[in-house]
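A single protein chain has been omitted from the complex, and every remaining protein chain is retained in its original position.
Naming follows writing order (A, B, C and D), and every chain is counted from residue 1.
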Amino acid sequence: MNEKIKEILSWYKNENPGTIRNLYNILMHGKLGGTGKMVILPVDQGFEHGPARSFAPNPDGYDPVYHVKLAIDAGLNAHAAPLGSIQTIAREYAGQIPLILKANSNEALSRNPDPIPAVTASVEDALRLGCAAIGFTIYPGSINFKQMYEEIREIALEAKRNGLVVVIWSYPRGSSLSKEGETAVDVVAYAAQIAAQLGAHLIKVKPPTDHIELEEARKVYEKYNIPVGTLAERVRHVVQSAFDGKRIVIFSGGPAKGREEVIEEIKQIKEGGGFGSIIGRNSFQRPKEEALDFLNEILKIYMEC
Amino acid sequence: MNEKIKEILSWYKNENPGTIRNLYNILMHGKLGGTGKMVILPVDQGFEHGPARSFAPNPDGYDPVYHVKLAIDAGLNAHAAPLGSIQTIAREYAGQIPLILKANSNEALSRNPDPIPAVTASVEDALRLGCAAIGFTIYPGSINFKQMYEEIREIALEAKRNGLVVVIWSYPRGSSLSKEGETAVDVVAYAAQIAAQLGAHLIKVKPPTDHIELEEARKVYEKYNIPVGTLAERVRHVVQSAFDGKRIVIFSGGPAKGREEVIEEIKQIKEGGGFGSIIGRNSFQRPKEEALDFLNEILKIYMEC
Amino acid sequence: MNEKIKEILSWYKNENPGTIRNLYNILMHGKLGGTGKMVILPVDQGFEHGPARSFAPNPDGYDPVYHVKLAIDAGLNAHAAPLGSIQTIAREYAGQIPLILKANSNEALSRNPDPIPAVTASVEDALRLGCAAIGFTIYPGSINFKQMYEEIREIALEAKRNGLVVVIWSYPRGSSLSKEGETAVDVVAYAAQIAAQLGAHLIKVKPPTDHIELEEARKVYEKYNIPVGTLAERVRHVVQSAFDGKRIVIFSGGPAKGREEVIEEIKQIKEGGGFGSIIGRNSFQRPKEEALDFLNEILKIYMEC
Amino acid sequence: MNEKIKEILSWYKNENPGTIRNLYNILMHGKLGGTGKMVILPVDQGFEHGPARSFAPNPDGYDPVYHVKLAIDAGLNAHAAPLGSIQTIAREYAGQIPLILKANSNEALSRNPDPIPAVTASVEDALRLGCAAIGFTIYPGSINFKQMYEEIREIALEAKRNGLVVVIWSYPRGSSLSKEGETAVDVVAYAAQIAAQLGAHLIKVKPPTDHIELEEARKVYEKYNIPVGTLAERVRHVVQSAFDGKRIVIFSGGPAKGREEVIEEIKQIKEGGGFGSIIGRNSFQRPKEEALDFLNEILKIYMEC
Partner (left out) sequence: MNEKIKEILSWYKNENPGTIRNLYNILMHGKLGGTGKMVILPVDQGFEHGPARSFAPNPDGYDPVYHVKLAIDAGLNAHAAPLGSIQTIAREYAGQIPLILKANSNEALSRNPDPIPAVTASVEDALRLGCAAIGFTIYPGSINFKQMYEEIREIALEAKRNGLVVVIWSYPRGSSLSKEGETAVDVVAYAAQIAAQLGAHLIKVKPPTDHIELEEARKVYEKYNIPVGTLAERVRHVVQSAFDGKRIVIFSGGPAKGREEVIEEIKQIKEGGGFGSIIGRNSFQRPKEEALDFLNEILKIYMEC
């Protein structure tokens, strides 16, 4: 094991060997194996936004098999999806790439200003389907936070008992936050801290903007001159907010956008000490060859030392 | 086993042999046995709409025994009903036709714009009564979706542990949807995707109209020219939305209507690649001989290659 | 076993022998033993309406012992009461009359337009107290129906596992129903159907009036000319609505009234094919000798072939 | 065992010997031992009203040890208190007086017109701490009655399984009741009936006034001329309402008041057939010697035949 991986694993030394093994598998898999960086393919948009909105741009994506193959062919570290998708591919691709079972999902057919996803899969599902990790979304800022944090407490405890890795998607939302505030740097940093305190091994947040949402926080950012002017600086602050960098924090890409824009974002994430990216719509909504080429470019950025 | 059945079963290869056996039984039973198509007789209308509204047109239907006999005599693939009805017929007709225990039901005596059915039977009931499957209704779009999805998560996990098939009735409803939106093609496709992600083996939806409900979806349907002009095209889109056709999606008939109208609908479902129909009021509200004749005509459509 | 009893038991043949034994005990007990008819003494009015309103007319009734003796002396089929009352008499009268433990009760001190009773006893209580059956009230039409139906699902399953009979009091109530609608013939028939579907062995409803509450139902009653002019006709329709007569449906008497009025009602219930009555206030609010005489007259009506 | 005690125990003969033993201990303990009467010292006012309001008049009472000693020294039948207090004294005074663990408590820092106490101790706590009984407060009339009654159902069942006595404090309260109605004679009698039906062995109510709260009840009290003019008559009516005297009903004293007033109340309770008193603030808010003297006077009243 190289020093980088040894260092990362040292942050989790309280965990069972089962969990360490699965975390090691994710860290060592694919083209970024052993670099301490990771890129993950998440495909829960069919559930969260609807099938046509997710897959019409590249109809091959209606098939869950397409995604696991894409993740394998691109040499990514892991693939995350809800129960139904994982069920479809788990046996055939068992062992070929670490799988993250997304254990809760929201739907876009009803609206809730303080959203709370449905828990749609369990640790038992993850174990019987051979997954390496369980994934869970929390919405810090929702008045329903108590229920979500207690759900993940139970799922995380059971996951750790059984040697799984716990991945938390920490996406601030709720009636107390402005739309802009959902990606404000103070709020994203806070979201990373909460995920870390809830016991996550891997934390996924959105790239933060330079907006500051909370009045009490603004005073502190100004008084202590915390640098948040560039995305790299903000990424560095978010990573620091997750136990001073002792948790793996990765960043999502959001809605599909121009290739150059994404590449620039990745460079800044890397510069800021982010541990990697989770690239969904920006990969699977492109034709496969283009997606592979694009993902390769991203991986190369992370591979540079 | 013929190639068609082999292919269908291959989509479910992550499941226990117990579940595969029961799915196989349903696929091989009755006149459509081995075709990969299926027609099911569901009788939960006594609970959902009241007894007189359901059975007065053909009073034999007050007796649960009538329905199981009708399903057997017509050569259908399976019969679905709530606990009380299944209890009445389970011992006498054990083994003669696969039974689907409907595990939740709504009632029409109270009104809820965001409905949520009562869970009225359990996996233990299904097992002790010798059923092949458990049936469950979800209402995507209801603000109560979290509770329903979590109920089916638990029931489905227990069902799969015990070798049962999981059938989800996915009927969009709720205060965020217009009445027309409940059968809009984008909404029905979304409902099929959700049922698939929740781990359903069989999915039942309503035949979609060409209405598009959600603004974000409309843009996508227009941009990518998704064909939804004919029922056959819409059925094809819905089937595609359930893992690119790797889940068995069948279509309900709705309120009793003219024979020709139903037949035309069935032809379109077949042309669009639908896996079959679930025919309730359109069969049991007709006198038995007429119902048998009518169901036979439907079965013949599905039998044609 | 005579043919009548054999036929009735044949409707429940899916049940465990333990449940059949207890149902048989109820059917064979008292003066109506073996006739297929039954009269039951229920005393939960102290809980539901308060002690003085229930027992002041005949203060002997404050004592639970009075009621079990009355039921035994009158030769009734069974006695139903809440936990406290049953606890008081269970040991002393063990075996002398089948006991039905009323497992939930409402109180009259608070008002809820959509009532939901408290579950105040358990199957374990029924078993340790030697009861033959568990009794449960549902209020179809209450917006809280989901919770009630799920409570009885669990209690009924546990009861059947342990060889008890399940009795459902099905009393429509709720903010969507008019006061008149609570006893409307369409609503009472619907209530009987729901109780049957929930898995009840015995169903208790109120004698229906000729009012029709639901608009969609009215159309059907008119179109198919369902006869509901006399109480006998309405009773017949309600019994038909409970699996075409394959469930034991009995009728309650409601508030105390004139002797002639009750007798006339009983005659109509019998003529309509009802399986018997549950006579509470009309018996225990009369002095004991008068009550015995009155109950005897009722039993005689049911005994006539 | 004398005839009085034999008679009382005969009302509970359905219970396990463990429960009978604990009930016997309470009935035989202290100066009233064997008389069939009882006086209990309850100290939950620190939790319910705050420490200064409860203990400032006699600061020794801040210490839970003070109370158990007071109860022992006065020769009372039992001492009731919440978890923390019982934990403080259980080991040192084990066996010296029967202890009643108060399993739920309300607090006065927040206001709820339909109150519902927090369940703050369990049967397991009562068992590990060597208690003879579990105490539980219900508020009949609260719209939250369902939850309270179901909590006590579970706790009572577990208590009886494990040989404990069940004591219910039945205090009507809630938004449907007037302040005066909380102690109205019809309401207190109803509260006693509910506690009895919920399976209480000992019932504690407040001394009723001659107010009648419920319209339907008033008609009955007038029609049947139920005597409620004196406290003794009202106590008699309440005791009758608890299974015609077959449950031990005791009466609380309420806020501290003049000695003569309390003594007069006790005399009336005794005359009306009440089984005793539960004296809290009226004893522990007096200096110890005065309290002992005062309690002695009360005990003497109950000792007279």
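Throughout what follows, a contact is a pair of C-beta atoms (placed from the backbone, for glycine too) under 8 Å apart; a residue touches a chain by one contact, two chains touch by 3 or more.
Since this is a predicted model, take the numbers as computed values, not measurements.
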{"item": "For the chain not depicted, the shown chains it touches", "value": "A, D"}
{"item": "Listed residues D:73, D:92 or D:154, member touching the removed chain", "value": "D:92"}
{"item": "Absent-chain contact - pick from D:68, D:83 or D:249", "value": "D:83"}
{"item": "For chain A, residues in touch with the removed chain", "value": "11, 13-15, 114, 140-143, 145-150, 153, 157, 172, 174-177, 186-187, 189-190, 192-194, 196-200, 214, 216-217, 220-221, 223-224, 226, 237, 240-241, 243-244, 246-247"}
{"item": "Touch residues of chain D, complete complex, unshown partner", "value": "46-47, 49-53, 56-57, 59, 62-66, 82-85, 87-88, 90-92, 105, 107-112, 116-122, 124-125, 129"}
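Assume only the chains that are shown with their structure count from here on.
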{"item": "Chain C and chain B - chains in contact with each", "value": "none"}
{"item": "Classification of the chain C:chain D interface as same or different, half of numbers criterion", "value": "different"}
{"item": "Cα-centroid distance, chain B relative to chain D, in whole angstrom", "value": "57"}
{"item": "Sites on chain A at which at least two other chains make contact", "value": "none"}
